[in-house]
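Before anything else, here's the structure in question.
Complex shown without one protein chain; remaining protein chains in place.
Note that the chains are named A, B and C in the order they appear, and that numbering of residues resets to 1 at the start of each chain.
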């Protein structure tokens, strides 16, 4: 079965799997004091500059660790209504931190200083939770990507107002591939304080990394990782995957491929006049409205999600292993159903 | 490097790793709706009878899910002072549930009704947290194993007093191998309400399972799993390991081997009069007091932990991959150092 | 100084204060086992039928106790964006329960089944927090009052969908006085599951009561009260106030007076064409838009709040001790400033 449902329907890139197999070599010290974790940490520091690196099992875990590093329970997170932390994590960030999410409706999943300004009036008022983190997803849940300029504007706005900028980077590789710049240039150099670096949705079996750039957030991070049940005893098996992904830009190769497949899908869809693409296709997601009658028959062959029950907007995700043949067959199937 | 530090220093059993490799086959539905999870769930139900199965990334995650299913925040958990939930999880159970742990000092890591009775006077007193869960580890952190009779006594005592019996089964395979009975006979048939079934310490790359036997605890469990950041998008890669482990008693083969190696270690140590074994060696752990001067030199060759800084008691753990040669060389090294 | 800022700027009704003085009579058993609490509980039960009664120090405390009785941390509360629990409690309900608030924008502070329906699609989806409580304020923070029919519709909708109806009754007396029915008729008879009965904003020195009507919510309530730091050792001094307030409808007399003063204020304001009343004046609050230039000079004589910085809407609250003279002078001052 192939699908366009999610990049987490895909499996493991062969090179990543080989790295796991290679790491299965006698005993290693547990809880991250192993040689694989050491090497992976070094690669992260070579790429991003000085950073604390903490591994997590999944995106929710990585987000919870990141937010805990930033927040007192009376402080709040500003995010888009579509943010994964708000829409897809069963309230984990709120339950784990005690903090409230202050959500903003957006058309394209992206925040901007203008949208956040109204919350500044809360600052200092003891009856209100206090805005402390601006949390964005890069790329967003709507497949859009913040430009470097947009990122810098958000980081500056955050810092000018005593807040941190957090990036949910479950798909940071797709975003950076789309921007065509370096990882550091697209993150810490823009002023990001703390972020997750996603692995699972870009060819890894399992694993996310929390990168803590801001030194004042680093000290408590290992304790939050442990208390959030995200510290892995056999961490070599996550670290070996990251090492393989980072050492010669496999992350980029996979992300570029996913993005290219999304562009190829757009091209094919443009040949079908009844299909209306609804969001900028900056990364590996395509959002569209298609004739109602085609949805269920198409889902029978290729799984995908109806994103919005009201508008009947659908979402198609491309993965590192999506092929041109998959896209062609998918588009032809859709055409035949309309 | 080989070590006697912990069963989580070991790697992956070759058959388990092959199962992971085989599961890397095109796309699967995410978040546990895949075919591997289905098969693993079926095996758990075949072995244990009707049970809800929830997968977790690590032991702390599994314990947190289990305890959340049982507890209101004003309710408390009774456990041994040595319990992993008290001693080794950085307060995760307490932070996640809001509940207090009521700890009991024991000589051998095992609870018994007599030890718990004094807490019953709290029941109904609004100034006290209310005992609701008796949590035991099987095998215990001291390498001892509850007999079926002891388990039934605890379960009956729990139920007679409106409490649940929770088992931290990070090493349940070692315990059951030691008891020489079936998994069901040693758990649900004794009255256990909810437990974790450990994988990571018994030859898996990653993965624990929470088994919810008591029907009144089943409904909320999937939400607690998700909110605790323990729901895995690519769950097939955990489920495939459990399937392999369960389908023809590989769990038992590995656990029996670890236990046998611990017994073999005891036999070799008995030849050294200066070594005093301090706990019953029921499973795969050996606790001992050895001449002080031998500790550091021995650790240089074989990693292990000093369990108790006061008494200088040390702990040696055997794993599925410990060999007779490892044990012989370890014992001879120790002998030569004394 | 007199003000129209809030009904909590007012002091204590003389009869209530006398009741406090009378209660200062030798020793009483602490933590609510005193004779005054017994009498107050009896009065609540006489008025509302079988109910558990728990006293709280303030409205936030009462709301937190109520919501804790209803919620698991993965369950959510649906409320108006203007709800006190969302807008004025510094995130206390969320921090204390771990639960998220799902807020709804309204024009008049009132919820209705149609507004809530979109949230039902979350039910059963493990990635979403699960709607479990519909929380309304009666009267609302915008001074409007739900009719009995509206209340019943919400209660039926809640129960049909496995939810509870919670009423933040910080101003329930004003609402019931406005409806012209009995307390029971306006609450438990409409299907309310749990509510707070406000004292502080209606002539008491201090004190709110949580009334737990739904028997399935009663058992845990005293533990939540205690764990929320809302159990008062010298509870006789809160209970004596409620006893005085309830025994011959002093609650109604005070609330009717506040409401009447609000109506009288409306009448006086209607004589000033530049004043635009913006909300139905159902209880003791008047919302209005007035010429910008008058706001600050008017606040110098009579404190009040600008409710909405964007629209420059202002709020005027009447209290049990607001007099006709206060209203006349206030309206004349305003007139003179325009």
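Observations, loosely collected:
FYI, contacts are C-beta pairs under 8 Å (C-beta built on N, C-alpha and C of every residue); 3 or more make two chains touch, one makes a residue touch a chain.
The shown structure was predicted, so the numbers you read here are calculated from the model rather than taken from an experiment.
The residue from B:36, B:55, B:74 or B:330 that touches the chain not shown here is B:74.
Contact with the chain not shown here comes from a single listed residue; of C:159, C:303 or C:335, that residue is C:303. Hidden from this view is one chain, which touches subunit A at 31, 68, 72-74, 126-127, 130, 220, 222-227, 231. Although one chain is not drawn, its touching partners on subunit B can still be listed: residues 73-74, 76, 87-91, 94-95, 98-101, 118, 121, 126-129, 309.
Annotation for subunit C: contacts to the undisplayed chain at residues 1-3, 5-6, 8-12, 17, 20-21, 23-30, 56-61, 64, 89-92, 95-96, 200-201, 205-206, 223, 226-234, 237, 303, 319, 321.
In this text, only the chains that are shown with their structure count from here on.
Inter-chain spacing, taken between the CA centroids of subunit A and subunit C, is 42 Å.
With centres defined as mean CA coordinates, subunit C is found 50 Å away from subunit B. Centroids built from CA atoms put subunit B at 33 Å from subunit A. Chain contacts: subunit C has residues 73-74, 126-127 touching two or more partner chains.
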